[in-house]
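Every protein chain except one is present and positioned as in the full complex.
To keep things simple, chains are lettered A and B as they appear, and every chain counts its residues starting from 1.
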Amino acid sequence: MSDYLTSVREAQPLVICYTNDVVKNFTANGLLSLDASPAMSEAPEEAADFFKVAQALLINIGTLTQQSGEDMLKIAKEANRQNVPIVLDPVAVGASQFRKDFCRKFLEEIQVTVIKGNASEILSLVDASATMKGTDSTIEDVPVEAARKAHLKYGAAIVMTGKTDIIVQDGRVFALDNGTPLLVKVTGTGCLLGAVIASFLMKETHPSIEKLSEAVSYYTISAERAEVRAGADLPGTFSVAFLDALNQTATVAFQQEIKKREVKNDDI
Amino acid sequence: MSDYLTSVREAQPLVICYTNDVVKNFTANGLLSLDASPAMSEAPEEAADFFKVAQALLINIGTLTQQSGEDMLKIAKEANRQNVPIVLDPVAVGASQFRKDFCRKFLEEIQVTVIKGNASEILSLVDASATMKGTDSTIEDVPVEAARKAHLKYGAAIVMTGKTDIIVQDGRVFALDNGTPLLVKVTGTGCLLGAVIASFLMKETHPSIEKLSEAVSYYTISAERAEVRAGADLPGTFSVAFLDALNQTATVAFQQEIKKREVKNDDI
Partner (left out) sequence: MSDYLTSVREAQPLVICYTNDVVKNFTANGLLSLDASPAMSEAPEEAADFFKVAQALLINIGTLTQQSGEDMLKIAKEANRQNVPIVLDPVAVGASQFRKDFCRKFLEEIQVTVIKGNASEILSLVDASATMKGTDSTIEDVPVEAARKAHLKYGAAIVMTGKTDIIVQDGRVFALDNGTPLLVKVTGTGCLLGAVIASFLMKETHPSIEKLSEAVSYYTISAERAEVRAGADLPGTFSVAFLDALNQTATVAFQQEIKKREVKNDDI
């Protein structure tokens, strides 16, 4: 049995997060609960110094501006130069031409290790004109085909979140069914997942699908436990309980709760 | 009986928030508790795209800078062009000439639907030299006259917060007496109210006083319920319970708790 979570907790990896203004505090607290070390450095001038010791970079475009976009590119190039793996979270990329243009440029110039987004975002990355309703190749309404395409197009692992989370890496596809609807009632939970995945990378630019899968399961199962403690309609309480659960969850205790299946080509 | 809250919960309106750096997370979580859809977009380059689907814009100057002021103006102009209603929260406008100059320019160039501020802020907007202590036309120490003047001067509805909240629209004045002193012990509660009002607008650039009144009452009564749960001197616990209450409060359950009265001209 792989045990990536324990490795992360022991290594306490430094993760550089260039994330959006709304979720910086929640992201930092989530990573601390995981025993990772977040650093929200956004100055290109110090990227080279930080990447000497950092284990991963998260780029999240939730509050993208012209200036922050330019800085993200500079910082990500330095990460590539030093072989530090990058997780890209293309938040709401389909919502504006500005975001689409940035993501296209970013993915052209930068080698990304993981792209994490919801179905709509992943779709936008593979088909500029696509919308959620425009897809037909789905398992339980999840556009697995879009995730496969993004995986091939960008040479990156794909983590596509939704009621069922889909992971694509090395041509394989996992479907994960843990989690709770409460996650969408708290801002930044998707963003924090990107940071958690980055923490699991620990300098690996080609992580196994098992490792990515464990990162997602650790996250969604912690959310399930928080929901049990908080109750169903209390997003404030859930948010606090979730930070607690991320700290309390241990590998041995959650492996048996994982709802995971491999999706074969002919399942579609 | 009007039931604006239920309409908001059903419509899940997209609200663009250009708000201050301190309260972005709390604002987003508050809107999610209301079932609204917050987007903290601050790039003028994407304003036109976002306003095609957005139902309101919030502008909050709590951490105003030269650059953010310029961007707010561009974004607000685009909102005006697309008839998206704007709520302006002129945070601490009386505290610096820099903020006064910005608000004067903003209100000259932009048509605002609602101005939400405390008494001191509303006063600053109608009399640059005025201070709280300089007013005399009050009901229970609330400078209703300043709110009336601001309403006439800017052609906007006024929501003036305080121990008694005052709403002025279409020449009418409502006084609302719900709430709790705990609200001022948590940062961003005033700012979140601005965002909640924006969520209730749902594309209306001339909302009724009843609608604005319900937005405020929903907010202050949720705070009362959170206080009951949290206890009087626990601002951390209150903040969490308030996000819970904003999610739990339903129209049917709070209408009878509203403390509202109409203020007539000769009451002053």
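Heads up, the rule we're going with is that a residue touches a chain if its C-beta (ideal position, glycine included) is under 8 Å from a C-beta of that chain, and two chains touch if they have at least 3 such contacts.
Keep in mind the model is a prediction, meaning the values are calculated, not measured.
Please pick, from A:Glu46, A:Glu145, A:Asp177 or A:Glu210, the residue that touches the omitted chain in the full complex.
Checking the options A:Glu46, A:Glu145, A:Asp177 or A:Glu210, the one contacting the hidden chain is A:Glu46.
Which of these touches the unseen chain: B:Val22, B:Ala48, B:Leu73 or B:Ile209?
B:Val22
Of the residues B:Val8, B:Leu64 or B:Ala245, I need the one that contacts the missing chain.
B:Leu64
At which residues does subunit A meet the chain that is not included here?
Answer for subunit A: residues 21, 24-25, 28-29, 32-33, 38-43, 45-46, 49-50, 53, 71, 239-244, 247-248 touch the chain left out.
In the whole complex, what residues of subunit B lie against the chain that is missing from view?
Within subunit B, the residues touching the omitted chain are 20-23, 25-26, 62-66, 92, 95-99, 184-188, 233-237, 239-240.
By definition in this document, only the chains that are shown with their structure count from here on.
At what distance in angstrom does the C-alpha mean of subunit B lie from that of subunit A?
34
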